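Removed: one protein chain of the complex. Kept in place: all other protein chains.
Entry: subunit A
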Amino acid sequence: MSEAYPGLVLLLVLQVCAWVLLLWRCWGVLGYPLDCKDEQGSIISCTSISLEKLLDRVIQHAELIYHVSEESCTLFEEMFVPVSMHTQQNRARNTCITKAFPIPGSKSEIQKISDKWLLHSVLMLVQSWIEPLVYLQKTLDRYDDAADTILNKTKWVTNKLSSLEQGIVELIRKMLDEGLLAVEHQQTLTRFDAQPEVVESILRDYAVLTCFKKDAHKMEVFLKLLKCRHTDKMSCYIS
């Protein structure tokens, strides 16, 4: 046994190395660990994070969420949506219900929005999507195993959304010096009430995914605009 011991140790070391390598690649996906340094550069405990780093992390989250949601959308379209309905017309027909307060779409208008409104818009978007995604997970369970990847992605996105929400709250607190006492989850209008038929349920889920993808894109763009303003205020206001 004593002879096998060095072999076992070596095997264990190799395993650890393999896992480290695996996880190292995933770190880029999952986001970089918090690097809590104060202005002098010494590492302190992560009680606080600088605004730039917080903003970077939030943007990272938003980018990832958008990327994954786009993948889910494409996958769903390939797997379940009939070919005849792949045209852009049908995509646009599944309109997404607008939120409580309309968000302007044009770039010029968006650039005129203040930081406060941008942040609040993003927060609202994030909060409005947590419930529908949970609902989507339930409906995706009813599909066969082909939807497992989409289901996993949806679960992942839901988790990331919650952490993004926390980040936005923190960002609001730092940038706007506002304290949100409680995270208000606005009850969104249930968009799809009726008991659907099969085809309709597919289209409904597809619509959910598509709309979520759009909103994820919105979040990303808003946050990036915010970052530009934070870093270089002068050039960012010039359209």
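As a convention for this text, a contact is a pair of C-beta atoms (placed from the backbone, for glycine too) under 8 Å apart; a residue touches a chain by one contact, two chains touch by 3 or more; residues count from 1.
Definition applied: contacts and distances are computed from a predicted model.
Peer 1: The complex lacks one chain in this depiction; which UniProt name from "Large ribosomal subunit protein mL46", "Two-component response regulator", "Growth hormone receptor-like isoform X1" or "Phenylalanine--tRNA ligase beta subunit" does that chain carry?
Peer 2: This omitted chain is identified in its UniProt record as "Growth hormone receptor-like isoform X1".
Peer 1: Looking at A:Asp56, A:Glu70 or A:Asp115, which makes contact with the chain not pictured?
Peer 2: For the chain that is not drawn, the touching residue is A:Glu70.
Peer 1: For subunit A, which residues lie in contact with the unshown chain of the complex?
Peer 2: Residue positions of subunit A that touch the missing chain: 63, 66-67, 70, 74, 88-89, 91-93, 95, 103-108, 213-215, 217-218, 220-221, 224-225, 227-228, 235-236.
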